[in-house]
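This view holds just a subset of the chains, kept in their places.
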């Protein structure tokens, strides 16, 4: 059996671990793997080549993806999906492993529904915002990267007795923001799913800390929070209260880096499991972790609503900031 | 209400996160916390002092424990436990938060059973070997430390085409060894709970890799594996096959360091939860993570058998080493 594997959407640490596991598990079972470069874009351009087990040496510890990645809006058009399916059939790729997020899985779901291409999804996005799984590849690494960066900022915040607003990734999800806030001991957190964390509640919280004697504060702000992003919130605080604050936008630093142990382990487990299931004849599913164990979801489940950060974590931030 | 908190047994990253959460959650609820130094040893010596919320500033990110720790075999004697309970009563400490492992919880269980001291346990040991929880404080940090160290060793192994045996902690548990092996892409792993991973099977696996063209290999060995520790296995391989191998014992490097995001988050959550439950009148329990969510176990559950590493992880190591 010939399988294809591609990475799609934003790159995430752990994608290489998954690619390696796909290739080596397939080899162990006597099957062949084609690497498809630059996601669905490469698929449309037949940009692929066989991946030998040796070509996966020393990639487990690398960030990014050796298959490169791209966003491919073209695949929203049914005719381009038909084209993609035809190309796969022609070269004899019977099943596809798609490593990516939301949009990548939706495309896979359509490829299967419309053209019968067997598809397995491996959750790869630092946002950790997919339904049906507690974890996505890259989240744990991005979380640790953000926390390490804020540990450094804390040194300066303490030395100067200063307020810092730090923006982390998560355009529509506060998962990274709220976990980062707990782990770096932030004084407050703002994120999209939390309607009560308003500008006013932030101000009163900072005020309470100041009364309590805290001279330095870190506020974690998700990219897409309702109050306005870190730069916007910062401008408003400066204007309203003349605070001597600093804004740091962590940006793409959060996306790369050698994957954490957890991301390597789950990338490895999912890559192996995806192949075993495709080889056994399963057709349209994606993998995840639910309750600490490996879970399998029907691909159509990707259309469910996104998970939201646990409420008690948000509340815990202010308790621990005393 | 006056609570006491102590750390006991081997230190583990994340203990300070738990101490901070205990102190600040108690403060938020209007209760007072005494820090007890050097574990049960300090308890027997009345070595304690009130912990203010401000004294927990900037400790979240520190390894080790600000309360220091010790092993205290004396507490195995019922008369010393009576003494300990009397001292706690005298100073007005009504409930105890014990951060530690197996032995520390057993002592807490006895203190409660024999003397009615309310005790909450927070799992703190890098070994991840407690019944009733999928995770213990320090395990994720130690895992990442071991993996980073082996990433470095891999550079040399590849450059020289050489075999390395790397010993990780875990005298009676292979948890750290098997997770490390997956995450660092080890060629093989030896750990106590795996009776089939014999010296002979290791030899045949290394031989198969050599035939396949692999010139460098990493074998992860748990401290207490059945075959003999890393130095022992190394000696035998040298004697039997004249292999040019190197042995590295990671040792205490694995125990310290700034805690990972996960260890900080769980330390924070457990510290907060322990206080809320003690204050609400619960008496003898320990906290854990089961299926991704916070779990509560009766303290007596610590007498259950230790968990063992998932079998499929062990098998995955050799599939991925192709």
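Every chain is named by a letter (A and B) in the order it is written, and numbering of its residues begins at 1.
Following the convention adopted for this analysis, a residue touches a chain if its C-beta (ideal position, glycine included) is under 8 Å from a C-beta of that chain, and two chains touch if they have at least 3 such contacts.
The structure displayed is predicted, hence computed values, not measured ones.
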item	value
Complete-assembly copy number [criterion: all chains share one sequence; 2 shown]	4
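The rule is simple: only the chains that are shown with their structure count from here on.
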item	value
Equivalent-chain rotation between chain B and chain A, CA atoms, steps of 5 degrees	180
Between chain A and chain B, centroid-to-centroid distance (C-alpha), Å	28
In the complex, chain A residues that touch chain B	20-21, 24-25, 27-28, 53-54, 58, 60-61, 134, 140, 143-144, 147, 151, 154, 158, 179-180, 182-185, 213, 258, 260-262, 264-265, 268-269, 272, 289-293, 313, 316, 319-322
